[in-house]
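What follows is a short report on a single structure.
Shown here: the complex without one of its protein chains, the others still in place.
When the chains are written out, they are named A, B and C in that same order, and each has its own residue count from 1.
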Amino acid sequence: MKATDLIGCAVYAADGEELGHVHDLRLESDGKPEDGDWRCRLTGLVCGSSAIGHRLGYGTGDMAGPWPLTSLLARWRRRSLTVPWRDVDELQPGRITLRTSRRQLEQMQR
Amino acid sequence: MRCWAVVTCRVIVIALLSVLTSCVSPAIDSAGYRDKVGHAAEKMTGIIGSAQLAAEQDLAGKAFGTYADQVISDAEQDAQSVVGQLDSVQPPDEASITLRNQADDVLQNAAGQLSDLRIAQRRGDKAGMRQSLKDLSDSLAKVQQLQDSA
Amino acid sequence: MTRKAATRKATSLMWANEGLLDRLLIGIDGEDVGMVDNLEFSDATPASGAASGAAEPELTALLCGPLAFGPRLGGRIGTWWTAIGRRLRPDGDPAPNRIPIQLVRRISHRGVELAVPATELPNRRVFDWARSRVVDKIPGSGA
Partner (left out) sequence: MKKFLQLGLGVVTAVGGFVDIGNLVTSGITGARFGASLTWAIIIGTIGMTVYAEMAGRVSAVGGRTVFHAVRERLGVRTALVNMIASGLLNLLTLAAELGGVALVLQLVTGVNYLIWVPIVAAVMWLAIWRLPFTWLENLFGVLGLALIVFVVALFKLPTDWHGLWQQTWHPRVPNGEGHPTYFFYAVSLFGACLVPYQVVFFSSGGREEKWSPGSVTEMRMNSLIGFPLGGLLSIAIMFAAVPVLQPRGVDVAHLGQVALPVTQALGVTGLAIALLGFFAATFAAGAECALSTGYLISQYFGWPWGKMHRPAAAPQFHLVCLAAVIAATGFILTTIDPVTVTLVSVVLGAAAVPLTYFPVLIVANDRDYMGDRVNRRLSNTLGTLFLVVMLVTSLATLPLLFITKAGL
């Protein structure tokens, strides 16, 4: 499985509601590469309207400016939804179906 | 995004083509024709000015020969293309034809004198250059008259 | 990994777009190797039934070169690119160049630093082609 098999897929909730397209992947790792035996797991799919904020580096809020972008993109970022990998029910080319509904996901993220 | 690339490429191509093809366009009416004549005269004024400058500098020993030659030759070619461009426009009515004959006379004359200047300059004929310069300043006055009347 | 989260020893978070994709790959000799064009994960079937969370795919390799870049671009240009990449392969093998995750030494602000020199990596076909076909034939290339 490759990153491109996931990025761009349409994501559907269990009840058939479309949640947007996958535009980024969330990875988790224990430790850092320099510690040796580095393992990195794919733990979530970021979906929603746009990837631009994260792309530009405004995802984690370590940007010094410029002013209009910082607040604008942070707000955009908040509108995207991270789907935990364990909620994925079925993987088809171009289409991902979840076992949960949007409500459940939003509750989890809070 | 691919679509964007295509659009951008097309826009650039169209822009370049429009730049290249924008040299000749048909005159619409008599007023438009007058504008064209005025524009041609204005261009010719500058062209003569450029050649005069270079020739005067050459005569005063300020510029070296190849440089003055080049500036004068450029002016000569520009003048011919101004004449050619005006000729390529179809005059819309009788008045325009009269104007055309008048303008053509003046502009052709100036272009010819620029050629004389270039020939004299290349031969190192200072007297000839001075004569051409004198003719050119007469022409310049006529061109400016044309510009004012058009 | 380059973010502040990375300084914590415990579980660290990173996003593919932000931390890995389109990052520069740097050999241990400091040479540029290529860009991270795609990521490869172990095939994990989605967790079924009660065993939720059991099968998170693991990152196994960073992919680079025309055969990884083509699919990443997508569309007609991507297909075309992949075809060129395949042509450059002597064996016509459609698999892209893999850089196993074990070779990653560090992820810094400069890019993904690898534990091997650039010359030992498989993705030098374009490099070798440009070098042997053109550059080496011109005097003074320093070959």
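Criterion: contacts are C-beta pairs under 8 Å (C-beta built on N, C-alpha and C of every residue); 3 or more make two chains touch, one makes a residue touch a chain.
Quick caveat: nothing in here was measured; it's all calculated off a predicted structure.
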item	value
Partner chains on view for the chain not depicted	A, B, C
Per the touch definition above, residue among C:28, C:73 or C:88 touching the missing chain	C:73
Contacts of subunit C with the absent chain, listed as residue ranges	2-4, 17, 21-25, 31-35, 37, 64, 69, 72-74, 109-111, 118, 126-127, 130-131, 134-136, 138, 140-143
Contacts of subunit A with the absent chain, listed as residue ranges	51, 55-57, 62-69
Residues from subunit B at the interface with the omitted partner, ascending	1-2, 4-5, 8, 11-12, 15-16, 18-19, 22-23, 42-43, 45-47, 49-50, 52-54, 57, 60-67, 69-71, 74, 78
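Heads up, the rule we're going with is that only the chains that are shown with their structure count from here on.
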item	value
Between subunit A and subunit C, centroid-to-centroid distance (C-alpha), Å	21
Centre-of-Cα separation between subunit B and subunit A, whole angstrom	64
Set of subunit B residues in contact with two or more other chains	none
Set of subunit C residues in contact with two or more other chains	none
Subunit C - residues contacting subunit A, complex	1, 3-6, 9-21, 38-47, 52-54, 56-59, 63, 71-72, 74, 101-102, 104-107
Interface residues, subunit A side, partner subunit C - complex	1-4, 7-8, 23-34, 38-43, 46, 51, 54-55, 57, 59-60, 62, 84-91
